[in-house]
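The complex appears here without one of its protein chains, the remainder shown in place.
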């Protein structure tokens, strides 16, 4: 299969089930909402190393938020509900409660499953319950005024680990294709790419051949600079750089759409020659996203 | 004391000793270096909740980096050397090793005290030692090419918790003053403001009067909306909003300069009426930065 | 009439008919498309001083562009069709043809009225005609590769000069309200706010009382610092700052929606006390947008 002259390999992305929360952050301006969301989703690339995978899902116009202010929705993913709750609580306390003019609302108001993030204790008794829009919230007196928080945050059973690999003739073309792919994933409601800037050049394999104490090491089969030394190399001839996009999303359908649109965007950049995907023989998870099926 | 009509209260900021690391991140463009630095210092507002305090100290021109590429220096602070090492290792592995085209160098090359961040094991035996500029580095084959890392990161005994409070007649003027202050602190080599966007409206007191299980709660004495209810209120008449800047820095002198310059910048914004500082009777730490002394 | 405690004055915005063009700019990444659009719409605040009013209308996902790359649509407005054509030609030649990886498409493909921007002569005979998506374009060899341009740019009869005034107790709160309003207008398809950052603090009146050679001078009736000196002052008591949003749009309905949504967003910012609008007794133009009607 080819798109725009780029070979789409006949393979699949392996992914796993994950609880997904969505938190709506509003602030006086979009910039301030962005700053809060950016910090709350910093240091959140992978479950093992960061404790959670997180990213900004999308930005909201003042028309579409409970308090009529600009906002963004951040997506956090963890397969374990308790861990997701702990991470959400810590990150909202450290990065949104502290962010100038920010407020917190449930990003999944219609979802029955909720995790509680009890930030109102921070008010030390001065806090009180009220309503903003049609939401039941706490108002907590702080130095800058009042902090508004809706404490029951909806979660859904979604997907983590959707992915694809972009391969090309050189580093910068392949990276640019990755950035174009991330831009279309950013425009997909319910999906986020958790790596810094959404794209990574250091995909991993599970474990290590040489260092037993390492949980994950470089995905050597896909490292172009050692193609000649490595008998297991899967780097196609002529490929000098590979970048990976990893996608978490609220449903199979959303992840499929994000993958398909992202791949099509990547195939528009000159220098891209192949698209593939990461799979690990079922050790990572039960879901399989076949590239040819997604793109037909 | 007054600056530009703003009352400088006769008080001091209480701060404590902390190990400070500086890591120099370079990348193909300044934007890519920024993205890596931003993620590595996300979710890093306070020691208790985030495990480290961190921020971008400054940006470097290609002329001033070992590999001749654009860069930024990130500052991380923790009083415990082992904890600082753990946080540095995790954050560099998750957020810089994964960032497109990024490389890591020691930001304190002339400092004898080093923490090791052994990222080269990630290479699973394919890694090798080489030199870039005059630095001894590891080159690790990754999907995007090679990842360059100098593993011994210098640390110094510096300061955490330098701070001041900006008080004004309304929320947005006081916040704008905070942003102007952060901009001058950003221009101070060796200092960083760790909160999201560098300024917070939710300063804390240690512990809680009402909720015994809380380690920190709202600094109620400085909360304008409860001034009337709170007999211990320290909010001056007419003050409707207070924002705090917290500064970590590599030395007493740097923190003093950042505080003084930041306060002067804040005093330029119409609507600011008072400058104060946070202190806790010595429970936080041994250092005292007297505002009047700093500013004379 | 009041919204969220803010007085909406019983007045109207006076506006005038204008030709409006929309040009779709795509590039390898959204950042590159943004840079091209930003430069092409720089120095474009008002008809008299800049020759055209222009701004970025909205950003497009790769899914929604003819070449599958990220993009933005810029809006340019001038009542005279020939002047609009001249400005469009000059700005596209100087700021988009020169922008790395950029391409130009008609933003109004279904509109019969077109202005030609004959950029293909730049190819000096090496240019050729081709198709991208379903669009007929020229491909012009340039140093960076090929420049793609659809030369017939659609225009419609729209509106220029839609506006409202935000009044508040202090400068920074009122400006923040203006920024929040601009963010919702940015989210309105077919409308743009042409001033730098979309909001201005220096609204004008036509002509001058004192300096005969001036075409426009400060709108003294709305200048808070001279309220006491100026017998014609219309500044309400307690108002210390006024910012104006000026909106150009492709139809009455779009301008109405942008005004209504923008005003509602502005009324969410603490410190805003009044909303008004600019009108000039019919000397500016025939259209009247009554605030109370818009908002009911």
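Details
Per-chain numbering from 1; labels A, B and C assigned in written order.
Everything below uses one rule, namely that a residue touches a chain if its C-beta (ideal position, glycine included) is under 8 Å from a C-beta of that chain, and two chains touch if they have at least 3 such contacts.
Just so it is clear, the model here is predicted, and its values are computed rather than measured.
In the complete complex, the residue from C:6, C:20, C:72 or C:140 that touches the missing chain is C:140. Of the options B:180, B:223 or B:294, the residue whose C-beta touches the omitted chain is B:180. Note that of C:77, C:175 or C:191, the residue touching the chain absent from this view is C:175. Note on the undisplayed chain: of the listed residues C:4, C:82, C:197 or C:283, the one touching it is C:197.
Across the entire complex, the residue among C:2, C:110, C:124 or C:237 in touch with the chain not shown is C:124. Mapped onto subunit B, the interface with the missing chain covers residues 4, 28-31, 61-63, 67-70, 145, 176, 179-180, 183-184, 187, 261, 264-265, 267-270.
Although one chain is hidden here, its contacts on subunit A can still be listed: residues 31, 169-173, 175-176, 269-271. With the whole complex as reference, residues 28, 32, 35-36, 38-46, 49-50, 90-91, 93-101, 121-126, 140-147, 165, 171-172, 174-175, 178, 195-197, 199-203, 208-211, 213-214, 216-220, 222-226, 229-230, 240-244 of subunit C touch the missing chain.
Heads up, the rule we're going with is that only the chains that are shown with their structure count from here on.
Chain centres here are Cα means. That of subunit A falls 26 Å from that of subunit B.
Subunit B and subunit C have Cα centroids separated by 39 Å. Here the spacing of subunit A and subunit C, counted between their Cα centres, is 34 Å.
Within subunit C, the positions touching two or more other chains are listed as 31, 176, 269-270.
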